[in-house]
Structure formats: structure tokens, C-alpha cells
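Note that this complex is displayed minus one protein chain, with the remaining chains in position.
Labels run A, B, C, D and E following the written order; every chain starts at residue 1.
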Amino acid sequence: MSTDHDAAGLKASILVEALPYIRRFAGKIVVVKYGGNALAGTSEHDALSLFAEDIVLMRLVGMRPVVVHGGGPQISDLMKRLGKETEFVDGLRVTDAETVDIARMVLKGQVNPQIVAAINVHGHYAVGVSGVDGGLIRATARDERLGFVGDVTEINPEVIHGLLDDEFVPVIATIGSDINGQAYNINADTVAGAIAESLGAEKLVYLTDIEGLRRDVADAASLIRQTTADELDQLVADGIIAGGMIPKVASCIHAVRNGVGNAHILDGRIAHVLLLEIFTDSGIGTMIKGLHGTTGLQGDDA
Amino acid sequence: MSTDHDAAGLKASILVEALPYIRRFAGKIVVVKYGGNALAGTSEHDALSLFAEDIVLMRLVGMRPVVVHGGGPQISDLMKRLGKETEFVDGLRVTDAETVDIARMVLKGQVNPQIVAAINVHGHYAVGVSGVDGGLIRATARDERLGFVGDVTEINPEVIHGLLDDEFVPVIATIGSDINGQAYNINADTVAGAIAESLGAEKLVYLTDIEGLRRDVADAASLIRQTTADELDQLVADGIIAGGMIPKVASCIHAVRNGVGNAHILDGRIAHVLLLEIFTDSGIGTMIKGLHGTTGLQGDDA
Amino acid sequence: MSTDHDAAGLKASILVEALPYIRRFAGKIVVVKYGGNALAGTSEHDALSLFAEDIVLMRLVGMRPVVVHGGGPQISDLMKRLGKETEFVDGLRVTDAETVDIARMVLKGQVNPQIVAAINVHGHYAVGVSGVDGGLIRATARDERLGFVGDVTEINPEVIHGLLDDEFVPVIATIGSDINGQAYNINADTVAGAIAESLGAEKLVYLTDIEGLRRDVADAASLIRQTTADELDQLVADGIIAGGMIPKVASCIHAVRNGVGNAHILDGRIAHVLLLEIFTDSGIGTMIKGLHGTTGLQGDDA
Amino acid sequence: MSTDHDAAGLKASILVEALPYIRRFAGKIVVVKYGGNALAGTSEHDALSLFAEDIVLMRLVGMRPVVVHGGGPQISDLMKRLGKETEFVDGLRVTDAETVDIARMVLKGQVNPQIVAAINVHGHYAVGVSGVDGGLIRATARDERLGFVGDVTEINPEVIHGLLDDEFVPVIATIGSDINGQAYNINADTVAGAIAESLGAEKLVYLTDIEGLRRDVADAASLIRQTTADELDQLVADGIIAGGMIPKVASCIHAVRNGVGNAHILDGRIAHVLLLEIFTDSGIGTMIKGLHGTTGLQGDDA
Amino acid sequence: MSTDHDAAGLKASILVEALPYIRRFAGKIVVVKYGGNALAGTSEHDALSLFAEDIVLMRLVGMRPVVVHGGGPQISDLMKRLGKETEFVDGLRVTDAETVDIARMVLKGQVNPQIVAAINVHGHYAVGVSGVDGGLIRATARDERLGFVGDVTEINPEVIHGLLDDEFVPVIATIGSDINGQAYNINADTVAGAIAESLGAEKLVYLTDIEGLRRDVADAASLIRQTTADELDQLVADGIIAGGMIPKVASCIHAVRNGVGNAHILDGRIAHVLLLEIFTDSGIGTMIKGLHGTTGLQGDDA
Partner (left out) sequence: MSTDHDAAGLKASILVEALPYIRRFAGKIVVVKYGGNALAGTSEHDALSLFAEDIVLMRLVGMRPVVVHGGGPQISDLMKRLGKETEFVDGLRVTDAETVDIARMVLKGQVNPQIVAAINVHGHYAVGVSGVDGGLIRATARDERLGFVGDVTEINPEVIHGLLDDEFVPVIATIGSDINGQAYNINADTVAGAIAESLGAEKLVYLTDIEGLRRDVADAASLIRQTTADELDQLVADGIIAGGMIPKVASCIHAVRNGVGNAHILDGRIAHVLLLEIFTDSGIGTMIKGLHGTTGLQGDDA
């Protein structure tokens, strides 16, 4: 019986620890960028199920999660199956009309409904949209030679606000369109930041396959628990942050300087990493503090 | 100048003719089934543009259109490109797991955003969803041997109501899912009817590539302008209505017997056929009168 | 059959032309000054019926029309029947107590209900009020020697807002009252402008018996299609605009400088001139452009 | 000082007496028929001012008064001034087209704005409408030989509800119209009852020039303080109630049998008779008790 | 009968006199400080009943009264019964932990429910709260040596707004608490002023056992009917206002300088003194005029 009591006490203490966070984040919007690479630590299906549970829990306790996803590997896979070669111009990958159609099919027609379905196993929560729906993401060509690779020119978040007001979880495929209805493929990391800004999100979260940012790439002990946009500017300038992390980090910097509470780089390989970040005192991964954000570490500034 | 006056008078008379219909249908839901075959009379792009204009006009004058679409030819096309063979069991076409994934990709990722984009050239009107979103279409296997061919078991129209309340035009891809999130391909004609019933629609419209139903298939003069569910039952029993028209006609019959105002079989090859049906005294195509429906022919029973 | 198709095509094209205007003016308030002289080109009854149809159509497609009317000829008529002589002081017409009572009777008790009744043949749309109702028009004597000729000192548009919110069409007789309840007769052209300003109307429309303003009174070809408040100031200063047009033009100038979108001088003798101005690309009559108004001519600045 | 105290005590006691009535009638609709004859005991202007004060007080303490008025003497007066003879058919007075136009002018254009203005001296309270406005009173000819004497066929109280919801006091001129917009003159006593029923009024009050109903016309001591519809049926059958009181009494009987709380026949010659009836324990005049009405006499059944 | 008529006329005139005040104060918040000493002129029970009637009447005619009370004599009484001695430090009365518990018991558990019950004899109107409820009154120790004597640091009026929105009459016991939940006893006069300011009250009323403020304490004829914050500053500086009136007068001064309409010092010994102050032209007691307040004397500035 004392074991029972101990277990009960532990359960109770964890619930009590979560309490101030539930209060703090009630009604707050959290934009989560979910990428294929975040799933590396476990089988894809299980990772998606765990992620879906986290999203549902966040929504159930009154938060308003928004999921943004890309799907690079899946696009490459379908292109390969269709025997479609990628063209290059001056060494840069070109997204021709057929490629952007394939990207749209994969993102909106394959990855998006998989995420929606995984969430909706728990109820009628998620609704998948792309940037074409309700004019959500207005885009323009980045460089004509690259074809239909787009930059975001405008976010029209009415459709997202409508879904959130109806208590749905929007799941967003990062296809945008120009004024003529032409589709563009857009970097999902960048879209996540732009969406978070347009919604005035409390948190912008990138699920990745790294533990977090490091001050010394070679030294696991140099993991950055908490930092600022200014420090990140320096780390980028110094070349410490590089490669595929650049769009994420640039979006984090821009977001926290434009009204988003905090930004987070989390390790998507840890089960329920979203819950652990949000509902526990210790936090996890790397947090970039915004001007108005609340800190996940101390948990006492409500 | 008299020509100017004549033109002005004609314009005015047409606007005045449309007047009672605008009053009559304000706030009413019209479910339009849009199929690839409806586009046959003209180039596909133009047909889609004209259709999109009609939908936008209906919405602008206060109606609440809902678009339901399939995409059979496009699915076949991608399957062919992927070298995917269709299996048969006892002579019936099987939708295996790969096929339903392809169908989902095409419907949600290709056809749906094309329609959405065509409408959204005019503004931020349309939002595309599939039956997976918000649990809209719950399905179950029709016959296990056929794989993932689904029958509708339940429509959860909350997501559609939410979009309509936010003044969006829902565009619905007819993929459903079961309770475990497994996708099913569902006949789009049937889904259109089920959606219309669940929304209590004023009209259910099928855009086809025929002029309308005929009492004698071989006789163009036998076009049915207006009929009832009972008469259609008889025409089906007599084998006069057959083949691909069966799901449409069966849905029309079921719908008008379950609260839908009227159902219509229209010729999608006629430019602006929706506007002509709705806003002119003469109507067009075949109308199946419901118990509570208003008649497009006389136009004076408001 | 080709004739049928042509007619259908023409109908469709006119409906499609009207589309962007319906979008543009949805929910917008349009104040229409309706005067006896506007009816000259046809029998009075028909002209009123056509006008009523236009008002109902505007209301049905979501606009919020407000009708302001005078009734000078009808007042003169009743005065004659009652053997009431008009007095003059220094050559100016005097409105004594009996005269203002007669004016009130005619405007509120004869002209106003005629307009209301003509509109309400189409439904329960119109509600007639005068400036006394809900304290709508507060007036003061213009010149004590002229008796009860009033100037507007204050518009209290609550009653109009209430009626518009309840989806009624307000029809306003231009009798005002002072703080003691004394009635005053007020120039209807002036009231229309003041009402339009107080409501922040999108359009202020004067229905007259001329084709529009001209730069050279003698030259029909000098019709002004579009102009500005500044140019009108000059035309008045130059004496080109004079006589009975002065109150209308002065009200137009004041209105577009005080928040009203555009003002229009239209030829009330043209059947359905309101519909033609609002719903067609070519516009009609003279438009005075406001700072924030949309232009009827190009139709492409939505 | 003791006089001061006494006066204060008296004031206080009267305010306190009024208390339960204010509670009881908060939000309740009271339809008051106001007729020319009610003004006999004092100068017309003063009587109207006192009446207006009562209506404003009722509104200020949260009741929702509705005024219905006729204007027979004023119509006769204008007809005389216009030299218009009344025709008779089989001894019955005929309302020809000209007569109904005169009646409309007088009721809507003279009497109605006088009442509105008297109330609006106290604020922007009253709004005058006729039965034509918002289709309020739908009428049909009583007898073709009598011309445009109408019977009520339908009350459409939306415009009255709208005005009450906007906290206005509707003042209703008893002109109705048929479906073609033709005006009819309707007995104001009858309209008052029909309006009260359609609004589910708490009270229907007739202001008259008699002290109340009597059981013996010749005996002032036989004044009826409180009665029922059944007793009134008997008094009418016995010929004790006759002449001009018939439409009032018939309307009272019909009203209390169709949902109106109580009906009252009051002496309009007593200053502030409405206040005294409503806000004092002793009541005044004759009350016809309805099934659900509260009694003015005991004042303790809240 | 003439006597009847005279009585009716008097009743009517008093009701009519009250009219503009009901209009003026509709929806306005009036904070009334009710103290034991105000009850001196009559038996306690009767005084409370009369006070309760006034509060209910104010509420019934659409005002929003808020009652604030202390209970010094009742606290002293219970302390005596419990044999609790009052401690003094440097001549100042100390509120130790036991004393503040006693004060809380008496104020919240005895005086508050008595007032609530007296009001609720008339209906479900009053709800009693203390400064602990909803965090209404946040307090801090005035002087550590005095124990739990508190100063107001913050008013959180949400609970009061909620009760007012639900049409209840809040009755407030002046116990506050610090951030740890420790109770403090707070001067009720001061709390009344702070509550009035936080609510933006139209009136702050102190019911006392004096006729009003005097310019010469010894001269009843020097009663101040109307004054300003500036004059009161002077009277306090001159020592003319002193003793127990200081907290009341200081609160009045602070309140009218911080948005409260007017403040009043009334003689609670006069029956229905609240009604007489609010609903009669002559006013009563001393009024301190605020910047935006309406004057009770002239009654004509609505």
C-alpha cells in the first residue's frame, strides 16, 4: 500500500507541477513546425502518434496549437517514382510547373491528411489547409530562374482564426499561391515563422532531430538552454549556426522580434517533447526568449 | 443613343428578373457536385473559370455554395504514370492501400487546390477540405474484397458550418476515413447528396455532360424539365435511367425525400449554367422537386 | 436553339458584369434623394414603381439604401386646394405656422406613405419616418422673417441605424423640429446630404430631371461624367451651375469632403437608373468623386 | 422644519408605494389607445403634454409603452376645409379614395407627428409609424360599398419589436394597406386591441372621456372597478354597453381572451391618469382582468 | 371627491418630479456606505428595513447600487463577550490575529448577512461579499505595530462587475487580504471611496448620523448644501472638519477628483433619505460636486 501511496503522490505532484503552465498558456496560440526529420528516433508511425497526442492534449487544456509541416523527403520520393529529374540552373535546384504540382500533391494530399488523421483518431479536432485556402499564403517567385520557389509576401490568417474560433486545430501545408492562383513551394520553416507572427503566437516551436542549439557544435555540453535574438545573430555571424538550421534560426529571430512570445528548437526524437517543454519546470531544448514571452525555465512569472 | 437606351433597358430587365431569386435564395445552402465530365464542352481551364465565377457570384449575393468534387480521370492518370495496375476480384475493381493513397493525393492535393485556386482568383473565398478534416466524412468498407472503397456512415458537418459561418466557400474532396484514421475512396455523387442532406441544403446540383434526364434516351425532345422522386423511382425501375446516372439520380431521390429543397441535373457544358438555373425564370436542365423546395420555373412563389 | 444560347449568354454576361459591384457595395449605405421632378419622363405611378424595384433590389443584394424625399409640388397643390395664399417678406416666401403644418401633412402623410407603399408591395421592407421621429433632424429657423423654414443643426441617426440594423429601408420626410417640438420645413436636398454624412454613406444619389451636370449648359456633349468637389466649386463660382441645382451640388461638395464615398447626379427619367449606375461598368450621369469613394466607371479598384 | 419632514415623508411614501409596480411592470409592453375625445377635460395642448409625460415616465422606469391613435375629428375638419362631402350608401358613410388619402394625411401627417413631438420634447424617444410601415397592418375592405374602410387581416409586428428593442416608443397611426399598397382607414380601437394581442402586451389601455364603465348608465355609483370578459359579454348582450364603447369593449374582451394581461378603460380627463393607474395601489377607472394579468388593486401578487 | 382628486394630483406630481432623475441615473453605479451610526434616529430594525427598501427601489428603476458597510460596535460587542482585551501600542489600538478573526466573523458573518437578508425580503437581489472574495480588496499592513490594520493597495472589481452585470446588489464587508491570504481589517469609509473610484461610480454616498457638513460646527444654519473638493480641503486645513468625519471627507475629496460624479454626506436618521436625495429636486444633506457629476439641486442638466 505504501507503494500505491508513493505512486499516487508522484502522480499528484506531476499534475500539480503542470498547473501553473495550464493557467499560463490557456487560450494561447502555439505554432509547431513538424518536419520529417524530427521523426528519426523512433518508427515514423509511433512518432506521429505521440506528436498527435501532444497536440490533442494542448488543445484539450485550452491552448490553441497550429501545426505547420513540409515534406521534402516525401516529395523526392514521389518524383523518383514518377521518373522526374530535378533540373539545376547555375547549380540551383529548379521547381518547374510539374515539380510544384507534385509538391502540392504530396504536401496537401499525402502528408497533410496523414497528420490530420493521426490527430483525429482522438476526435474531430484537426482540419488540414494549405496556403491556397482562404488566400492564407500569398507568394511570389524568389528568383525566376528557380521557377515556382516562392517567398511569402502576405499572410491572410482569417481562415486560421476561423478554425481556431471553432476550436479546430489547423494543420497547414506550405504551398502558397500568387494572385493568379499559381502555386509555389515555400520553405516550411519560414512559413511557420510568418504564420506565428501573423497570429501573435505565444510560442513558435521547431521539432528537429537535434537536441538543441550548441555554442560549440562539437561539444554536447555546450547545449544552449536559453538565449536571445541578439546572441543568435552573433552565432550566425560567427558561422556557428549554419546549414539547414539557418531558416529555422532566422525565423526564430524574426519572430521573437515581431511579437511572438518565445521560440523553441526541440528534439523531436524525445517522446512527448512538446508536453515536457510546456508543462514542466525544467523545459527542454533551446529557448529563444522574446520581449513579452514567458520563460519555461523558472515557471513562476505568471 | 436609342441603342444605348435599348442596351440599358435590357440590362435593367435582366437585373430585375434576377431580383426575386436573390431574395428567395439569400442565406440558402446550395451543394454543387462538380465532376470532370462536366467540363467536356470547352477547354478545361475556361470551364473551371466560368464555374468559379458562378460560385463567387452566388456567394456574393448571399447564397452559401458548397462544392463537392471527385476526380476519377485524374486518379487513373496518376496511377498510369506510376505504373500501378488495377486489381480485380470477381470482376470488381479493388482499391488497395496504395490506390487509396494515390486517390487521396490526387483529390486533395491536385483537383481540390485547382478548384480552390480558381475561385480564389476573385478573393479569399474558398477553403478546401476533405472528409478527413474535422471528421467530416466517416466511412466504412463497402466490401472487404474491394479494399478501401467506402460507404458513408456519418457526416459531421461542423467544419462546414464553421466555414460557412465565416463566409467561406467549402470545397470538399470525397475522401473519408474510419475511426482509426484509415482513408477510403467514396463515390463523389453519393457524398454530395449526403452532405446536402446533413446541411439541410436548399438545392443539390449535379453538373454533368448531358442536357438533363430524358424520358426516352433516344429522343432529345423528351428532356424532363421537372419531375418528382416518385417518377424517378419508376424511370429507374423501368431501366430508362441507368449506368453512371444511377448514383446521381439515387442521391437526388434520397435528398429531396430527406429535407433538401430541390435537386438538379444540369449540363455543365453550358457557360454559367448555374447562374442561368438560379437567377432566371426559365430554369434549365432537369429539376427534381422536393417537398419544401421552391420551383425555378415559375419564380413567383416567394 | 442558337438564339436560346445567345440569350442565355447575354443574360449570363450581364449577371457576371454586376458581380464585382455586388461585392463592392455589400453592406454599404446609399442615400437616395427622390424628388417629384425626377419622375417627369413617364407616368408618375410607373416611375415610382420602377424606383421602388431598384430600392428593393439594392436591399436584396445586401446594400442598405436610405430614401430621402421632399414634395414641393404636392405641398403647393394642397395649399391651393385649401385656398391658402403664400406670403412674401422682402420678396421671400414665408412658411407660417399653417404652411408648415400643411407641409408636414403632405410630406409625412401623403408622399412618404406612397413611397413606402410602393416599396412594400415587394415585402415588409420600408418604414417611413420624418425628422421628428427619434429626434432625427434637429432644426432651427433660418431667418425669423421666413417663419418655419429650418436649417439642420443636428442629425441624430439612431433611429435610422436601428431600422437599418433591422434590415428595413428608411424613407425620410424632410420635416425637422426644434427642441420645443416645433416643426420646420427643410430643403430636402440639404437633408439628404446631412443624412449621408451622419451615416458615413458610400454614395449620395440625387435623382433629377436632367441628364447630369454640364460644363456648358447649352451643349449636351459637355456632360460631366466624373468630377471633383474642387472643380464643382469652380463651376459654381463661374455661374455655370446655378438655380435649383445649387443645393444639390453644394450638398454633394460638402458630403464628399466629409466622408461620403461618392455623390451622383442622375437622370431619374431613365428606367432603373439606380441599377444601371450601381451595377454596370459604364455608370451613368455625373459622379463627384470623394476621397475614399470607389469609382463606378472603371470598376476594378475593389 | 416639521413641515419639511412631513413633506419629505409623504414624498418618500409615494415613491415607496410605486416600488412594487415598477418591479412588476419592468420590460412589459403597455398599449395605450389615445383618442381625441380623451382630451376633453382640459385644453388640448396641456392634455397632450401630460399624456406625453406619462408615456416618457413609463418608458424611463423600464416599461415599453406603445401608443395607438386615431383622429376622427381632425379628419372631419380637413374634409370640411377641402369642401369634401361625405357620401352615404344605404345610410352608411363611404370612404372613397380621396377620403382615405385625407385620412392618411391627417393621421400620419398631423396627429401622429404632434404626439411624437410632444413626447420628444423629453428626449429622442418616440418614432411615429403607420400600418403601412414595415407591413405592420395588413387590411382588407370590410364592405366594398363602403370603399376603403378596412378590417385587420394580419399584424406584422416586426417593425414595432425593432423599435422597442432599440428603446423607442412606437406611435402608431391606424392606416393599413392591402397587398397592393392600397391604404385603408381602420377603426383605431380595434387596431389597438390587435396590436396588443400580437405583442403579447401586459396591458391594453383605452383613454376615454368617461370615468369608466357603469353597470347602470344613469348611476355614477355603479362604476365598475374590476370585471371580466364574461361579465362584459353579458353587459353588451343586455344593451347596457352600447354605441361608441362597443369597439373598445369588444377589443378588451378579445384581447384578455387572447393573451393580453389586463385591459383598462380610463378617464383621459384626469391628469396623469396613466401614472395613477399603474403606480398606485388604488388603481382607477375600469379594469378587465385577463387570465394571466396582474391586478392593479391589491398590488401584492408579484 | 375633490380630496381624492387632490391626493391623485399630489401623487402624480411627485411621480413626475422623480422622472428626470430616473432617466439621469439609469444604469449608474451608486456606492452607499452604510454604518451603524446612521441608524441612530429610530430602532435599528426599522432603519435597516427602510434602507433596504431604498436600495431595492434604486435597483428596480435601473440604478446599480453597491453597499459598503463596516460594523465597529458589533465587533466591540463580540470582543467583550469573548473577554478579549484590546491591546495598545504607544496609545494605538492593536488588531492582533485573534481580533482580525473576530472582525471578519462579525462583518462577514453577522452584519453582512443581516443587510443582505433585509434586502432579499423583497426578492433575490443582494449578494454579500468581502474583500477576500475574488481578490476584491488587496491590503497591506498600515503599521506593523498595529497588527492587521490594513491599507488598500488594490481593488480588483471583477467580482462586483460580475454581480452588477447579473443584476445583483453587491453588499461588501470591508475585510481585505494580502497576497498570502492573511485578512486585514480596513476602514469602511476608505474602502467605500476606493470601490467607488474603481467602479467609476456616479455617486458616493455616506449615510451618517449628522444632518450634513457645517461651516460652523456650532451653527445648524451653516449647513453646507453643496461644496467642492477644494473648499473641503480648506475646511479640513482649518480644523473645522475633524474627528470621525475625516476619513469620510478625505474619501469624498479623493473620489470626486478621481472620476466619481458627486459625493454625498447624508443624514441616515431621515427615513428614505436615499430616495429623497436622488429623486427630488431639493436634494438633502451635503453634496461634494465632482468634475463630471450631475447636480441634485437643479435637476435640469440632463
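In this text, contacts are C-beta pairs under 8 Å (C-beta built on N, C-alpha and C of every residue); 3 or more make two chains touch, one makes a residue touch a chain.
As the structure is a prediction and not an experimental result, all values here were calculated from the model.
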item: Interface partners of the hidden chain - shown chains only, full complex considered; value: A, E
item: Full-complex contact with the absent chain, from E:Ile14, E:Ala139 or E:Leu163; value: E:Leu163
item: Residue among E:Ala8, E:Leu57, E:Val152 or E:Ile175 touching the omitted chain; value: E:Ile175
item: Hidden partner chain, touching residue among E:Asn112, E:Asn187, E:Thr208 or E:Asn262; value: E:Asn112
item: Positions on chain E contacted by the hidden chain, ascending; value: 78, 81-82, 101, 104-110, 112-113, 116-118, 120-121, 123-130, 132-135, 156, 158-159, 162-163, 165-166, 168, 175, 177, 179-183
item: Touching residues on chain A - with respect to the absent chain; value: 5, 8-12, 14-16, 18-19, 22-23, 26, 53, 56-57, 60-62, 123, 270-272, 275-276, 279-280, 284
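FYI, only the chains that are shown with their structure count from here on.
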item: Chains touching both chain A and chain D; value: none
item: More contacts between chains, D-E or C-D; value: C-D
item: Centroid distance [mean C-alpha coordinates] between chain C and chain A, Å; value: 56
item: Chain A, residues touching no fewer than two other chains; value: none
item: Contact graph of the chains (line, ring, star, complete, other); value: line
